[in-house]
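Quick one: the structure is below, questions incoming.
A single protein chain has been omitted from the complex, and every remaining protein chain is retained in its original position.
Let's look at chain A:
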Amino acid sequence: MSADPKVFLMGEEVGEYQGAYKISKGLLEKYGPDRVVDTPITEAGFTGIGVGAAYYGLRPVIEFMTFNFSMQAIDHIINSAAKSNYMSAGQISVPIVFRGPNGAAAGVGAQHSQCYAAWYASCPGLKVLVPYSSEDARGLLKAAIRDPDPVVFLENELLYGESFPVSAETLDSSFCLPIGKAKIEREGKDVTITAFSKMVGYALQAADILAKEGISAEVINLRSIRPLDRSTINASVRKTNRLITVEEGFPQHGIGAEICASVLEDSFEYLDAPVERIAGADVPMPYAANLERISVPQVEDILQLTKVGRRLICKKTNEAE
């Protein structure tokens, strides 16, 4: 916002409330109400207004309190923003960012817990970025705002409270990350684990425990869901020969399904075992804490699947019967 006067923030509670999750704290005071705009609770309306402002040449950042509410505005994200550059043969560019928390929080129930990564990632004309660490959040958000095309920026409410070490380079005002590049958070040689957002933390925890048992896991933080960094994922699988994908969202047609297809297309001969997908349970998110816990992947799920594999679990069950 300080570098470009065309950038403005618009959304519910972003100004006077200092941000529903305090992400925009202090911005109203610093940039004023013309650039930090509080809206009524009308997603379809203000998302359309944001896209229209982007058509004219401003650089809006539209905040959804959670991406569950983006469904009210999804026509503008897809039909008004994502497709316009193509339909107008390049005349209308839409330099807009849609950002906000995505996925499960804690005890907020089914209508407030869905992950939309797969929904947006399937749409040509959009870029979809998912930060994990503070470095990701800073670098990817800047890249998103500078990008001339619409970007969906999926944050995570539970990660807002987590601290990460940052280098001096990250804190520099010119720091920016490239779109479309995944990060290898931890190198390994026995199995590749891909993850994004909160699941990266779980995958890293699992990798630590596996290391003590002699299994070296390579953890890839996807960072960019669309475009997906197929080359980094495939290079890793060609090295380790095994792949586990981890995501919080529903399993059918999820990110893991796309990664699996990509690896089958590019690196089939290198696989020593079928690709395994870990995803959220195929059920609307329950409220009760114990049910919620088993509806979202946990570190134990990653450990068990890595060590035992789904077919072996099924085989043992059959034998027990």
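Here is the rule we go by: contacts are C-beta pairs under 8 Å (C-beta built on N, C-alpha and C of every residue); 3 or more make two chains touch, one makes a residue touch a chain; residues count from 1.
Everything that follows uses one rule, which is that contacts and distances are computed from a predicted model.
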Chain left out of the displayed complex - its UniProt protein name, from "Histidine-containing phosphotransfer protein", "Immediate early response gene 2 protein-like", "Proteasome assembly chaperone 1" or "pyruvate dehydrogenase (acetyl-transferring)": "pyruvate dehydrogenase (acetyl-transferring)"
Identified contact with the non-displayed chain, of A:A44, A:I209 or A:A281: A:A44
Full-complex contact with the absent chain, from A:A3, A:M87, A:V283 or A:V308: A:M87
Chain not shown: contacting residue from A:L9, A:I23, A:V36 or A:A54: A:A54
Interface with the unshown chain - residue positions in chain A: 8, 34, 37, 39-40, 42, 44-58, 75-76, 79-80, 84, 86-89, 91-92
